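There's a structure below that I have some questions on.
Of the protein chains in this complex, all but one are displayed in their positions.
Labels A and B are assigned to the chains in the order they are written; within every chain, residues are numbered from 1.
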Amino acid sequence: MAWKIFLFLLLSFVSFAGITFPIVEKPIAWYQFPYIPGLEEKAKIIFFHVPTAWLTVVAFLVSTIYSIKYLRKRNLDDDAKSYSAAQIGMIFCILATVTGAVWAKFNWGEFWSWDPRQTSIFALLLIYGAWFALRSSIENPDKKATLAAVYSIIAFFTVPFFIFIMPRIMTGLHPGSANDTNAGPVVNFKMNGNMQLIFFLSLIGFTILFFWMWNLAYRSIILKDKLTNENYLQ
Amino acid sequence: MTNYSVSAENIRKNFGRRLIFNGINFNYSNPGVYGIAGSNGSGKSTLVKIISGINAPTAGKIIHTYNEKKLTFEHLHNHIGLVSPYLVLYDEFTAYENLNYFAKIRNVPFDKEKIDDLLNRFLLLKRKDDFVKGYSSGMKQRLKFIFALQHSPNLLILDEPVSNLDNEGKDTVYKIIENESKNTIVMVASNEENDLSLCSEIIYLENYKTTK
Partner (left out) sequence: MKKAYSLFLKDFHSEMRTRYAVNALAMFIIVTISIIMFSVGQEKISESLAGGLYWVVIFFSAMSGLSRAFVSEEERGTSLTLQLIASPDTVFSGKFLFNIFLTFLMNTVITILYATVFDAFVIKNFALFLLTFILGNLGLAVSATIIAAIISKAGAKGTLYPVLSFPILLPLILTGVQLTVFSIDGTKIDEALVELGILLSYDVIMLAASYMLFDFIWKD
């Protein structure tokens, strides 16, 4: 229970600080953020957008790890874990895409401009979408789990192409892209101590939130499964 | 004695979270006829597929040994012959073409004499150059036996062997079983009294179905 209260306080603080702390030319007080040319007030999105994008990747990774585990042990609990991680990942993926697009409208002038990272998250959305389409088309739970696991592993192999290679053949607009002369690399240099602190607190808070949501989600799937097969509990 | 043996160690199979059977154990190393019995839906065909390495059991192991050596799944298929109602041969080829491709893909020589003899015994010799498309279900069933026997398997598994066959066909099958069981392990999965009466040992799947 204690950690749930802690998580609540942490996320409340992050939301409060992330939104209300002022951005000034020369930060002096502990609650002031530095001014980053080209980003200004819009820099604050980093506290919310980056954690959602981060969780999209974490969820995908967790889902793939449990897919591999399923293929090795053939335990449907692992499939439930993989499935629920992907479900939550899909939610964060949509959140990251939407928050990013809204921000892009104000910073780059367009909702969508096929920046490498936009392309990558689009590909992730497609992969998740295809994965859920595949799952819903199969009745037999073993087959569903096996084929979904295989597909997610194959899809996982394409991820490096999007993350490392796409930015090489397309020009990037994101802060921190190789050819960004204005603002990047944001995380390393332009953020001062307290901005970094809030950023990492936010990352930690969101990550704990994810694992909590995930735990609830897979436990309820497993319970539901067992209830519908009451007579056949192993 | 035969140099082949097949054994099961605590085989369990689930469909999803539903248990089909559990705790199947056997060890057959002598030639003979062994039976698998059980009502419809008790998992006979599933067990047959698990024994032939096509399905993976949920838990437990099937071990095939040949000349004292364990056979890996990769090398299993050339030692097994299977007849099953689920087996379908290629419609667009003739019987002869089917058998020829099977031999090639298995990488075993296409023994024309043996094939002709088998075709003759199953009364298909005259129709060997006809497309399987035009075969009756009984003829298809007989062709499956030739498919199962053409590479001289060490383990012959027959799932409902006499379905779709007339009396003449049944007699041929029983003769084949009798002949083959002299030096190979023959497993028969069936519900029919006549089939099961040939078996020296029978696994009843119903008994395994009770849980908890």
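What we mean here is this: a contact is a pair of C-beta atoms (placed from the backbone, for glycine too) under 8 Å apart; a residue touches a chain by one contact, two chains touch by 3 or more.
Note that the coordinates shown come from a computational prediction; the quantities given were computed from them, not determined experimentally.
Asker: Which of the displayed chains are touched by the chain that has been omitted?
Answerer: A, B
Asker: With respect to the chain omitted from the figure, which of B:82, B:95, B:165 or B:189 is a touching residue?
Answerer: Touches the omitted chain: B:82.
Asker: So which of B:91, B:117 or B:178 would be touching the chain we can't see?
Answerer: For the chain that is not drawn, the touching residue is B:91.
Asker: Out of A:24, A:102 or A:126, which residue would touch the omitted chain in the full complex?
Answerer: A:126
Asker: Touching the hidden chain in the full complex, which residues of chain A are there? Just list them.
Answerer: 71, 119, 123, 126-127, 129-130, 133-134, 137-138, 143, 146-147, 149-151, 153-155, 157-158, 161-162, 165-166, 168-169
Asker: What residues on chain B make contact with the chain left out of this view?
Answerer: The missing chain touches chain B at positions 52-56, 73-75, 77, 80, 82, 84, 86-93, 97, 101-102, 104-107, 147.
Just so it is clear, only the chains that are shown with their structure count from here on.
Asker: So the centre of each chain is just the mean of its C-alpha atoms; given that, what is the distance between chain A and chain B in Å?
Answerer: 51
Asker: In the complex, go through chain B and note every residue touching chain A.
Answerer: For this pair, the touching residues of chain B are 14-19, 56, 58, 211-212.
Asker: Applying the document's contact rule, which stretches of chain A touch chain B when the two form their complex?
Answerer: Contact set of chain A toward chain B: 74, 76, 140-142, 225-226, 229, 231-234.
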